[in-house]
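With one protein chain held back, the other chains of the complex are shown just where they sit.
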Amino acid sequence: MTGREITLSVENVSTSFFTRAGVVKAVDDVSFTVGAGEVLGLVGESGSGKSVTGFSILGLVDPPGRIVSGRIMFAGHDLVTLPEEEMRALRGARLAMIFQDPMMTLNPVLRVDTQMIEALQAHADISREKARIRAAEALAQVGIPSPDERLKNYPHQFSGGMRQRVAIAIAMLNKPDLIIADEPTTALDVTIQAQILYEVQKLCRETGTALIWITHDLTVVAGLADRICVMYAGSIVEEGGVDDVLDRPLHPYTRGLIGSVPSRNRRSKKLYQIPGMTPSLLNLPPGCRFRNRCPRADEACTAMPELRELAPGRAARCFHPHLGDQA
Amino acid sequence: MTRSAAEPLGPARGRREDTPFRRFVSDFAESKLAVIGLFGFLVIAFLAIFAPFVTPQNPYDLAQLDIFDVRLPPGEVGRSTGITYWLGTDAQGRDMLSAIIYGIRVSLFVGAVSAVISLAIGAVVGLVAAYFGGRVDSVIMRVVDIQLSFPAILVALILLSVLGQGVDKVLIALVIVQWAYYARTARGSALVERNREYVEAATCLALGHRRIMFRHIMPNCMPPLIVIVTIQVADAIALEATLSFLGVGVPVTEPSLGLLISIGFDYLLSGKYWISVFPGVALALAIVSINLVGDQLRDILNPRLRK
Partner (left out) sequence: MLVYIIRRVLQAGLVIVVMSVLVYVGIFLVGSPVDILINPEMSESEMEAVTKALGLDRPIWEQYFIFVGNALKGDLGKSFVFGQSAIKLIVERIPATMELAIVSIIVSLVVGIPLGIWAGLKPESVSGRSIMAGSILGFSLPNFWVGLMLIMLFAVMAGWLPAAGRGRTEVVLGIDLSIVTLDGLKHILLPSITLALSKTALVVRLARAGVREVLPMDYIKFARAKGLSNRRVIFVHVLKNIMIPIVTVTGLELGSVVAFAVVTETVFAWPGMGKLLIDSIGNLDRPVVVAYLMLIVFLLVILNLVVDILYSVLDPRVRLQEQRA
């Protein structure tokens, strides 16, 4: 890791949901850091806890869930213990989030300019006219034509890709230090996806904004991120530089994930799938959570492995990592 | 959702048979208010059915009344009759308690009978409309829509002003006002059922229309209709009370609660509140308990509303 200053430091954070059926440990002892201007990919399948991690950072975990332990250091504050008033001052100003489904992110009965101007006025004493001008500039920056007219439109008058651009524009309005993007391109066409990825990357490089990109799609992360963290069943199982992890995965799960990407499979051979299913978070097996599906598991794996640094900047949570192998 | 055997959730259900009826009862009992409502309703129904045996006096029998006992406040004892007038007497010397219980009888009778008749008519019409579809359906539904867009009370008022007084006329008016609501609901359910496979199967067997409609489709439309009947009985009782209060409802010889309230209204301002207020309380209790039951029924029987 280069000697960048650290924008966000997540330290041993656990978030659980206290439901009638039991306690769901959605995020279990997760730690990572993001440097200024860095792009971190948070990769995992549905239910791995990646979205909940994002919400935890922003303090938007809804009951019956809450953060049960850990620290989240940002701008000199611990976000976990920060009072709500101050948290609100940070949200949308220095910390922003982009959600997955552009259809549902914007309020359908309010105009786009209303929704952008309020984001500006919530954090600064700025007049409507000045805010409107800033909003139009932001729309232009994300590549929306005729921004002044478009501001007067309602969300349903935009296409899916356009709506997501609007969401990105809103996220960047107050020039945040960190943006968390929760699968923002999953609901979009592949071509639009590529465009949005490019836009976001460009913007972040230009403004030096740190970015956490949450996704289940390794191909997306490959071209975009500097480093990635792989999550499984609520904890981080591997982390490192993106090229490193993708070329030389240490954890068997990461290996399985990469192996099951269609482009990596030879034609006419059966598509590789990791055997078994993700365990229910209500009923986790003791020890390593990947144990039941791992080809390398043995009795040692009934104890929980720690996330250990196995090489400079590379860590994995496994007793039998793939050291020295190629993917 | 996996649940490990070591942690049973909720009371162990292994002992008794978990029949749909038991589940229904336990679902219903989840709302304490609804149980209270049911209890209240049962008390009221009991009073209504056994009125002659329960009341100290038959308020319609003029021979039992003492003209000197008029407008007595609650708690007084009649001199010649020897009855304790727990709730006072009215302008004719009638014991309010007896009058109220007999009044409940009339109110409940009118409300329940009109609701049931409306249900029968409305359900049949709705079924026919859904089953035959096309023109028949459009025409019927237009009539239903127009009927429903007019406030019930106005329609009933006008009808009664033209028909005159009498319990039977009130019943007719209430039925005319209510059937459309059942028809619309029945049609909705029947439309859904009509497209199901068992109807297709029955048609293939060349069963007659009537048989298919009533033996096959109708039973499946019953749940939403049952919910509506409960709430409509309360509405019918309220409507009859309102109409009687306005003077177009049941005749003075068989006063329902609404009429009793109306008679007592004039005495309200002079402080003789009991002639109006007690029947009013009885009416409110009857309506509210039925509504509580109906509300809970609706919550249980409607799959969409389950949390």
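General observations
As written, the chain order gives the labels A and B, with residue 1 at the start of each chain.
The definition used in the following text is that a contact is a pair of C-beta atoms (placed from the backbone, for glycine too) under 8 Å apart; a residue touches a chain by one contact, two chains touch by 3 or more.
Note that the coordinates shown come from a computational prediction; the quantities given were computed from them, not determined experimentally.
Note on the undisplayed chain: of the listed residues A:V10, A:V24, A:L139 or A:A167, the one touching it is A:A167. Checked against the full complex, the one of A:V13, A:A26 or A:L58 touching the unshown chain is A:L58. Of the listed residues B:Q57, B:Q232 or B:S276, the one in contact with the hidden chain in the full complex is B:S276. In the complete assembly, the contact with the undisplayed chain comes from B:I153, out of B:V35, B:V124 or B:I153.
One chain of the complex is left out; on chain B, the residues touching it are 33, 146, 149-154, 157-158, 161-163, 234, 238, 241-242, 245-248, 258, 261, 265, 268-269, 271, 273, 276-277, 280, 283-284, 287-288, 291-292, 295. Listed for chain A, the residues touching the missing chain in the whole complex are 58, 60, 62, 88-93, 96-97, 99, 101, 104-110, 115, 118-119, 122-123, 154, 156-157, 167, 170.
In the analysis below, only the chains that are shown with their structure count from here on.
For the pair chain A and chain B, the distance between C-alpha centroids works out to 57 Å.
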